[in-house]
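Report on one structure; see the data block that follows.
Excerpt of the complex: some chains, original placement.
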Amino acid sequence: MKFSQLAQRLKATKSSLSCRPDHDPEIGGPADLRDAPPNTISYVEGPKFAKYIAETGAIALILPEAAALQQAAADRGLAWLSVPYPRLAFAQAIALFYQPFRPEPGIHPTAVVHPSVQVGREVSIGAYAVIQPDVVLGDQVCIHPQVVVYPGAQIGDRAILHAHCVIHERAVVGTDCVIHSGAVVGSEGFGFVPTREGWVKMEQSGITVLETGVEVGCNTTIDRPAVGETRIKAHTKIDNLVQIGHGCEVGQGCAFASQVGLAGGVTVGDRTILAGQVGIANQVTIGSGTTATARAGIIQDVASGQVVSGHPTVPHRQWLRQSALQQRLPEMYQTLKQLQQEIEALQNQLNS
Amino acid sequence: MKFSQLAQRLKATKSSLSCRPDHDPEIGGPADLRDAPPNTISYVEGPKFAKYIAETGAIALILPEAAALQQAAADRGLAWLSVPYPRLAFAQAIALFYQPFRPEPGIHPTAVVHPSVQVGREVSIGAYAVIQPDVVLGDQVCIHPQVVVYPGAQIGDRAILHAHCVIHERAVVGTDCVIHSGAVVGSEGFGFVPTREGWVKMEQSGITVLETGVEVGCNTTIDRPAVGETRIKAHTKIDNLVQIGHGCEVGQGCAFASQVGLAGGVTVGDRTILAGQVGIANQVTIGSGTTATARAGIIQDVASGQVVSGHPTVPHRQWLRQSALQQRLPEMYQTLKQLQQEIEALQNQLNS
């Protein structure tokens, strides 16, 4: 694809691109700025990455609206276009070159689909998938090989279930959801009642509901509760190896990074971002628009719009100060000892 | 089911229930107190949840033996019964309404069961399950679709293996165990010997043994050791995404929450409770009846009956004090600086 065509597809206007008629290189594909083969297009998110313009092997760049970066690209003879959100435009550029693998519609002859299953139009079911009684599959659902769907689950239109994921009984997977390999949705919550005779199992009669556009990462687990629902609201994205306990309610448009863990009954507001390995204790409520930095241990409710860190969590700025001082504890301890001695000396001096 | 019948099934006596003959509502099922549809029964665990009695949509409640709560329920015209352990009674109530999904006995025609496998009575083996040579399956074992059992494993009576779990060679899964989806039992321990030429693999010739009544959560992994056993004793319950390293010995009746990790050779006493994301270092020994709170990092032995927190762990009460003071470090630092100045002033004053 010619650079000019690509710019057009990304809706860059003439005033925001290098547009000499004699410099319209052929673009072979997208690449990482620091590691770009020739004939590729890359992107610069902001001034922080400006230094890589001088070194990149890319022949074209997507830039933010910053004259200095445009000049740097021009100086190297690179083609460039500039947009308000370079990362978004780069995502669009990737989509112009890369067609993700999707199996053709059709049911593989080895798939075991119970006669009671309702199958929508243009559904793809891969080899050895097992779809159990009373499951409902929407239109254009794509089920990769060896997926297991337990009885009574509902899979919405265009949902993609990758190899080896398991959807448990009565779970609801919304339209346009993506369930990655090895994820388990709607499994039994960890419900045991302590008694003098030991743990007594509380049957988990509830369900797990994923609303539209939810993504669930590889080997992530989302349990169902004893009664009621575990619910992940629309467009929330969950990375790999995350645990969502029974009865949690997660808002819309959240993003949970890998290895996050939510205990039972946690409520998380919309647009909350949890960085890697964050943990949230039983029954805690997090307001909307909140961010927890990596490894935060949230054991009490958090209001909306906060940025929290540490374990137990405090406002992020406070955590930065705390952490810095934690590293100075040996020095503080020394100072304390010294002050003790100086005071003693003063006391002796005064009382002598 | 009528409320009076339900109360009878839960063994509530007449003196501990609301029993007006004109108020015996039909109960449709169990529900969460805060989210109960009409015609449901819920429960109140203690005074902490008393406020929800005024709001709940449930028509009946299981209460503790507390007159105030009984009065609050009566004031709203709810049917109620009272028992020493409401949560246990609620578990029993769920079991009266909810029948968990269990496949019928029988071997699916697509299951690959090696001729040398010993199959007990009333066994269920799902589609595409693969049972390899010399495996022993007890009576009423339930194997869901696409389970893989490696050669020589033994599965005890009534054990349930959910879809996509893997039981590795020679592992022993006791009677009444439940292995949830995606769990891996008896896989090779992480055994590599460092040498000048790099890592040399130590073959893992040992086995993993789960005693009776053990539950293993979704995508949890329990490795086998180089020699000897990894052993999980009777009735221990393990949540999702937990790692149990090679050669660990876990006592009876423990409960490990999600994302707990035990390194190699850890010994854990009976009835130990590990909250979410707890980690235990190599070769550490934990006494029985110990509790580690969420995210505890245990790097040294812990005596029996302790409650520990933090990383490295300290007694829980001490951790609470430490954590509170950690948040006051900036203030402590300021005070320290100020005292330094005041002492200097005193010294100057005295020596002038």
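Chains here go by letter, A and B, matching the order in which they are written, and residues are numbered from 1 within each.
Just so it is clear, a contact is a pair of C-beta atoms (placed from the backbone, for glycine too) under 8 Å apart; a residue touches a chain by one contact, two chains touch by 3 or more.
This one's a predicted model, so the numbers in the text were calculated from it and none came from an experiment.
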Could you work out how many identical chains the complete complex has, if 2 are displayed?
3
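Methods note: only the chains that are shown with their structure count from here on.
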Go ahead and align chain A to its copy chain B using Cα positions, then give the rotation in degrees, nearest 5.
120
In whole angstrom, how far does the Cα centroid of chain A sit from the Cα centroid of chain B?
26
In their complex, what parts of chain B are in touch with chain A?
29-32, 35, 42, 85, 87-88, 90-91, 94-95, 97-98, 100-101, 108, 110, 126-128, 144-146, 162-164, 180-182, 217-219, 235, 237, 239-241, 253, 255, 257-259, 276-277, 294-295, 323, 326-327, 329-330, 332-333, 336, 339-340, 343, 346-347, 350
Chain B partner, complex, touching residues on chain A are 110, 112, 128, 130, 132, 146, 148, 150-151, 164, 166, 168-169, 182, 184, 187-188, 190-193, 195, 198-205, 219, 221, 223, 225-228, 241, 243, 245, 247, 259, 261, 263, 277, 279, 281, 297, 299, 311-312, 314, 318, 321-322, 325-326, 328, 332, 335-336, 339, 342-343, 346, 349-350
